[in-house]
Every structure is written in structure tokens, then in C-alpha cells.
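Note that this complex is displayed minus one protein chain, with the remaining chains in position.
Chains here go by letter, A, B, C, D and E, matching the order in which they are written, and residues are numbered from 1 within each.
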Amino acid sequence: MKKIIALIALIVISAFMLGGVAEMRGDDGSFGNPVETEMDDFFLEDSQDHNQVNNVVTAVLFDYRGLDTLGEATVLFSAVSGVLTVLRKYKLSKKENLTKLTKSSKGGKK
Amino acid sequence: MNVDLLTQSPVFVLAIPLLFAFLTPLANKVSKELRNAVFLIGLLLTTLFVSLMAYEVYTMGSWIYVFGAEQPTTGLTTQSFFRITFLADGFSVLAALTIIITALGAGIYSFGHMKESNGLGKFYTLFLLTLAGVNGMVLTSDLFNLFVWFEVTSIASCGLIAYHNDRGESVEAALKYMIISVIAGLLLLFSIGFFYGEYGVLNYFLIRDSMTGSLIDILAIGMVMVILAMKASSVPMHMWAPDAYSEAPEPITPFIAITSLGSLFVLFRLLFFVFRGAVETSAIGSILIILGVLSMFIGVSMALKQSDLKRLIAYLSVSQIGYMMMAVGVGLATLGTGDYGIFGARAMEGGLFHMINDGVYKALLFLSAGGIVYVADTRDLNKLGGLAHHMPYTTFFFIIGGLSIAGIPPLSGFSSKLLIYKSVYLYNPVLAIIALVVSIVTLALIGKIFFNAFLGPDQGVGKKIPRSMILAMSILTIVVVLFSLFPNYVVAEIVVPAIEGLGVGA
Amino acid sequence: MNWFTLFPLIMVVTLIIMGLYVVLFKKNLIKIIMGIALMQNGANLFLVSLAYREGYVAPIWTSAPSADMVLPTPHALTLTSIVIGVATTALMLSFVMMIKKHYGTINSDEVRRCRE
Amino acid sequence: MIDIVLQDIWSPIIFILVGILVSLIAYMFYLMGNPDYKRTKYKGDPFISGNRPPTDLKELHVGGDNVYWGFTRALRKYLDPLVEGHTGIVNDYVYWFVVTLAVVLVFLYIM
Amino acid sequence: MNFKMSVVVRTVADIMIIPIIVFGIYLILHGHLTPGGGFQGGAVIASATALLIVAWGTLKDNKDDFSTMESTGLTMFFLLALLGIIMGFSLFYNSLAGTGGIFGGTVSGINPGYINTGGTVPLMNIVVGLEVVAALSLILYMMAKRSDALEVEE
Partner (left out) sequence: MLYYILQVLVLIGLVSTAVAVIWFKDLISAAIALGASSLILALQFYLLRAPDVAIAEAAVGAALTTAILIFAIKSTDRTEGYK
């Protein structure tokens, strides 16, 4: 039952996504033919005037969307902190039996 | 070098926790005391800048901060909005205040609670990173930047949940939360792609001005809505919340709740500020109301069956999320009709006032529950008992927080719930009655915890509560009492500017 | 509407749905993470497909023939999302390693001590 | 300084003042009646219909599962399927997420 | 990964990491001129770490060095971004572009690509490269170390 509902939901979502990509950028435009390019044309022209950078992607990364890059570096930093936290050495403590959840349901089917 | 700190304050609200998070591992190599000092200074500086931002917003009005521009706030053109912008208005201030009060409480609390654990350098780092992530989420006005801070929040809080890696349950809860939030993040990225493909821009302001209400808009709006509702632990996507809340280290639990509230703030910001013109607001409002009623009712029903202290409070917090979603949903559903002036605006006030109340008293409740766990070393309500003999202060704090979450006058929970009842009753009496019933059951459950944990014969405990934990809980209690005594002042000075920040007026 | 020109975007949707299928129906935790990686690939491909302009060149001025370049912003977004992807994958895999240590299994039907 | 006129929401100050006033009056009544109350020196065991009260105090405490036992028992037709629904399997978490997403999309499309 | 590969594999790996690292450094330093940048170069250098770990079983305990490098890189990245505010503009303002001095050259139109351009962008590339190398190597190192020593440590 659950599987059937899940499959129906998947089909519904994929239908919406297909409809979305088909309607993307109006009727005349589709893959390889963007219509709204004002922002990117501005970046293409301005990156040399304002940043003196040839690689426009780098200019976008570090100047126009610099905060995103800071966030991205932060994501990497937090992932490393998380990995170091999870994989650090630990002692087996008495906390293993903190709740009754531990002893009442030891995995397996209900 | 003339730095206008008032104008730059939204940047530093985000940047100070980031910078101090980067510095914490370096300080940890020197000494423990330096690390603790760095952490505390970071928290206090963030508080300072939040207050500066609040002062500026309340005295001078809201402003937009443009990153990487020659003039950060003046001379805005369309090209300014091609860059990332921050929006400092009443709503951002409300969110930032909620976050920083809880963070201050949790941070000071963790000095006492966590002092016997190892690996504390990473703990404080992840704490500050989570703080920065939530602040970025609520302050930003750029869709992709929202995604980035969303991921920072998810990753850092998952690392914190798995902090007790000697317990399998912690890691399990973290993995479940991680998987579902990564999938949500990917779908968020996908809907951002839709917005970008349709309009070629990413800023809230430009998207708002160019939205038309096509199929793509409906798809993307629906996806963003469900994703943020999932992050806010709304039923039926709430199942990660009890796991994560109960398995996280005790000082962190209110912080995970704050990430939920933060994503709720973002959801309201997007729905009111950006998506309002594109789709039927009554449809979105009714979705919010349905999700809210489900959250209230199922959350409190599941709480009835719990005998684990923190899990019980976690389900209560799920049901509290429902109040806000319902109230703001009523405000959204009546938007544009004559009813908005009659009760919709009151419902909005109630919902947003409940958010800041909820953040604070839930933190108080979780922290006093953490005190119980610290002293008794168990979370099982069948084994607890008689703690009022040993911890009178914590008992008092728990009573304040518990009566507030149950909506008992004269505490702060009552003020916001009264606003919600009054306004929602005019929209549909059934909703108000459900809210009242849920509130009564909440009171019963608080009574259950109080009876089981604090009353009864003395069972003897080993540890005493450290003073920093008492200090943290006192700070939160003072805030709750202040909110209780002056609700009219808080609504007029903090909540109404927030509603104006959403662009719908009072 | 020419469905043939939409083929790349249809493949993007296929990748996302395949990833969701894996997460919904597979029980092995590492396989679930692989499914998430497939979804990440799909989202990245979607963003870069949005940037493509037929017959234009890469957005780099050095030795470019003219100023006809594809859109640069989605490339920057995709770089960000790739790094975020590897970070999340690493963190989830370390969680799975820890779960294997504590539970002795990575079958999601048995990793359910937190419930009710 | 403090606006204690009953305006927007409600006035907790007045509530608290009235509460203090009422307790003062009650305390006054208590003081008036207190001299008339006759105290006895006898302090015996509580008498519960012939049963001896338990000597071990720990038996007096009701555990977490037993508070509201009757209430949850009466509602078991509603609560048990709900508890069964929280399986704790990660696939189910994603399942509810996807189903909600599909329902919301269909709802928004119809409206 | 508690096993070593054969001598041939180890020698080839030792030789191979040199061109990989050189290529990574090239990607980082020329990020503002050619395809590449801090992230790409950092990932390429970190793949050299992966090669070493696969060939040699594990590395020496360089955890603290990597951690310091990561924090330093990120802090310097942040300070470079803060330079905009210090000079009186806003965060991430490219205040070094076109001012002469280091990385202060100017470009316009189609040009062969001068490395002395870009303002803060090449500097940010370098510090981000440092951070990414350290972070990814740290992840690889921790996961490789824990993948064999999975017994509980008292």
C-alpha cells in the first residue's frame, strides 16, 4: 500500500517537473536559448571594468556572489568539524542506558 | 577608514559568529580558557550587533545592505539587486532577537553542562556555525544564499546532534535528520533553478517584481513551502524532530528548535514578501492552516504516549509550531479581503508574538529538562522523582516555562495565545476550539512532567547543578517574565514593525 | 513545443526521480547516500543546462573570439553546490560508519531505536 | 510609565494586582478565622478503609506510564495507529515528505 | 585501509603526486585567467592525498596541521572580504582592483591574460585553495583512519 502511494506521489512530482521544464522560459525559448539574461550580461560586461578579472565565473564567485562562496567554505568547514566530532575517540559510558528506548526496542521488526 | 557600525550591523550579525567559529579551533590549540573566552566573546559581540541593528531599525527604519557594492545602502539601482543583499527590517530584527536570546541562554548553559565532555573545541565551533547559519537564513534576501545558509544550518546542527558519539541513538537521529534535510536542500536547489530559469534573477525583490503565476511558479512555490515546513517540523514531516531534540546534547536542544523557528521565519518572509502576488493567497493560507491544525493535534496526541522527558517536550514543541502556522495562515488567507482589517492583522500579531515567546520559553523548558537529566542521569519519567528537594531553582524555572507553554495567565504564552484564539475564532470557531483543547492537554502534560520529575519521595541524586546553568536559565526566565508583564509594549514595538516589514501593514 | 530539444532537461528530471526512488525504496544506508549523490548530479546538471546558449563560448575573456558567452552565474552556483554535495556526502558516510559500529548493521529497517 | 489601561491584548499588570488583592483578602479571612480553629495534638496514620498504608515511600510515587493511564487507554483506538505510524525508518520519513509535496502541488494546481 | 599496495604502486603514486600538485597550484594561481580557481585546484591537490592514502594505507598524523591550515585559510578569506569594509565600502568589495601594486593591473576586452590583475580575487583564490586542500584532506584522512580501526576505544 505504502509503496503504491509512494509511486503515485513520485509520478505526480515527475509530471509537475516535466511540465515545469517544458514551460521554462516561455514558448519560444527552451534548452540552449535563455530569454532573461540581463543579470548575466551585466556580469559579463562588468567583470572586466570593475574587477579586472578575465574569468567571469571567478568574478561572480568572489565578488558578485562572494557571500555564497564564504558560505560554501563554511559548509566545508562545518562538515570537517562534524566529521571530526563524529569520528573522534570515545569512551563507552553509562549513558548508553539513558532511556528505556534503548532496552525496549533493540532493532528488528516490531 | 570610517566604518559606520550601525549601517554595517546586519553583516556583523552574520559575520561575527562565523569569524569566531573560524578562530575557535586555533584558540583550542592554545588553551581551554582562551577557547571558552573566544566563544563567549563571539556570543556577546553578536548580541551587541543584534541590538545595534534593532536600535537602528526601530529609530531610523529599515534598509537594504548590498554586498560588494561601493555604497552598501545608498544609490540602489536594479544592478544593486544583481548582487546578494541583506534586508534589515522589523521582521529580521524579530527573528534575530529570538535567535540570539536562545543562543545566549544555550551558550552560557553549555559552560556548566558540557564541562566533562571531550572534543569541546568542535562543539563550540559547530555551535557558532549553527548560529551564523540561522542568522544568515533569516537576514538574507537572495534565494541561492538562502540555500547556502540552509545547508550550513543543517550540517552544523547534525554535527551537534551526533556529538555524543558513544551513543548509537545520537548518530542515528543525526543521520535521519541529515538525510531528510539534504533531500529537502536538493529540492530547494531545484526550485531555485526553476526561478532562475524563468526570470534570470535570484534576488527576492526582482523575483517578486517579475512573478506571473505560471505553472513553474506554482511548482517552485509548493516545493519551497513544503521544504521549509519540513524544516520547521510540521506534521506529517515532523518525525525527525523528536529524535533530534531528544538525542542532541542538552544545551543544544533549544538550538535545534531555533533552527526550526528560523526556517518558519524564512517561510513567512517568502510567502508574504515574495510569493504573495503570484498565487492565490487563500490557497496557501489554507494549506498553512491545515498543516498547523495537524501539527497541533497530532503533536500533542503523540506527547500523551511518551514517557521520555525530552521526547515529550519535543512533541509539545511540534504542537506549538502548529499555533504559529495556523495564526499566520489565517492572516494569509484573509489577506486582501475586508476581514484582514478586522481579525487577520490580529492573527498575524498573535502568530508572530507567539514565535518569539515560543523560542524563549521552549528554550527555558528544554534547559530545565537538561538540568533534570544532568542531575538525575536519566530521562525516563518512570524513574525520575523527588527532584524538587534538590533543585528548587530549576523547579521554579520549569514552572515558569511550563505554565507559559500551556498558556496560563499571566505568563507570556497566554498573551499570544489569547490573540490567536480571539482572531481565529472570528475566522472559524472550530479552529479556536481545537487550539483551546490542545492548550488544555498541554497543561495536563506539563502537570505530568512536574508530578513525575519534581514531586514524590526523594530518590537521592549525586550531582549539584553548576552556577552557569542557573545563570542561563535565569536570563531566559527574566525575558519570559518581561514578555509576560508588558505584552502590549512588545506587540506594539517589536511585532507590529515585523508585520510592516512583511509588507502587509497592521 | 519541441520535445527533442527538451531532452537534456528531461534527463535532469529522470536523474532526480531516480534518486528519490532510491531513497524511498532501497534499505541500505550507503545505497541511499548514493541515491542522494545521483540527485545532486541531477541538480548540478539542471543549473548548468540553464546557463547554456547555443553557439556561445565559455565565459572567459582570455582568448575568447568575441563577447558571445554563456551565462556565468549558474556556473558559480554549481561550483558551490558541488562542494556542498561532497561535504554532505562525507558527513553522512561518517554517520553510517558510526552506526555500523554501534548497531552492527546498516539496514534501515533495523536502525530504528528512535521511534514512536 | 506603565500603561495599565486595558488596551490591545490584555493587561497582566491589572491581573497581578487583582491577584495580590484577592490573596490579601483571603489572608485577612484566614487571620479572622484562625483563632477559632481548635488544634489537637494527635497525629496518626492516615486511615484508608482498613488497609495498611505502604511503608516504603517509593511505592507511593506514580510513574510516567501510569499518569493519565485511563485517558490514554480510552483513546487507544486513536492513539495506537498514530504510534504505529511513527516507525522510525528513514525511508518513511522521506515517504511522508514526498507524499506531502505531491498533495500540496496538486492542491495548489487545482486552486 | 590497513594494507599497503605493492612497491610499484607506491613508487608510481609518489611520482604521480608531483604533477598533480603542480597542476593544482597552476589551477589556483591562474584562477582569474583560465578555467579553475581555489575550489578546483584544492580538490585536485586533495585527490593527491587520496592517491597517497590508497597507496600507502594511511598517512602520518597530520590532523592538527591540517586543522590549523583550514582555520587560517578561512580567517584570511574572511579578512580579505572585510578589507572592503575597512576601506569604507561594503563586505566583499574588490578594493584592490585596478589600483596598481600587487594584483592591481587592469585589463580590457580580449587579452592574453596577465597574472597581475584581479585585485582581491587571486588572493581569495589562494586562501580558499588552502582551506579546501586542508578540509578535503582532513575528511579523507579521518575516514581512512577510522575505516580500519573500528573497535571501541575505552
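Methods note: contacts are C-beta pairs under 8 Å (C-beta built on N, C-alpha and C of every residue); 3 or more make two chains touch, one makes a residue touch a chain.
Just so you know, these numbers come straight off a predicted model, no measurement behind them.
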{"item": "Residues from chain C at the interface with the omitted partner, ascending", "value": "5, 7-8, 11, 14-15, 18, 21-22, 26-28, 30-31, 33-35, 37-38, 41, 44-45, 48-49, 51-52, 56-60, 69-70, 75, 78-79, 82-83, 85-86, 89-90, 93-94, 96-97, 100, 106-107, 109"}
{"item": "Where the unshown chain meets chain E, residue by residue", "value": "1, 27, 35-37, 39-40, 43-44, 46-47, 50, 53-54, 136, 139-140, 143-144, 146-148, 150"}
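Assume only the chains that are shown with their structure count from here on.
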{"item": "Both-way neighbours, i.e. chains that touch chain C and touch chain B", "value": "A, D, E"}
{"item": "Required minimum of steps from chain B to chain D, each step between chains that touch", "value": "1"}
{"item": "Chain A and chain E: spacing of chain centres that average the CA atoms, whole Å", "value": "22"}
{"item": "Touching two or more other chains - residue numbers and ranges from chain B", "value": "18, 22, 25, 67-68, 144, 148, 151, 155, 158-159, 162, 165, 167, 169, 171, 174-176, 179, 183, 190, 197, 202, 215, 219, 243, 246, 302, 305, 307, 380, 382"}
{"item": "For chain D, residues that touch 2 or more chains besides their own", "value": "83, 86-88, 90, 92, 94-95, 98-99, 101, 105, 109"}
{"item": "Listing of all chain pairs that touch each other, if any do", "value": "A-B, A-C, A-D, A-E, B-C, B-D, B-E, C-D, C-E"}
{"item": "Parts of chain A lying in touch with chain C, wherever the complex brings them together", "value": "3, 6, 10, 13-14, 17-18, 21-22, 24, 27, 30-34, 37, 39-40, 43-45, 47-48, 54-57, 59-61, 65, 68-69, 71-72, 75-76, 78-80, 82-83, 86-87, 101-102, 105-109"}
{"item": "Touching residues (chain side chain A, partner chain D) in the complex", "value": "2, 5-6, 8-10, 12-13, 16, 110"}
{"item": "Interfacial residue positions of chain C with respect to chain B in the complex", "value": "16, 19-20, 23, 29, 32-33, 36, 39-40, 43, 46-47, 50, 73-74, 77, 80-81, 84, 87-88, 91-92, 95-96, 98-99, 102-103, 111-114, 116"}
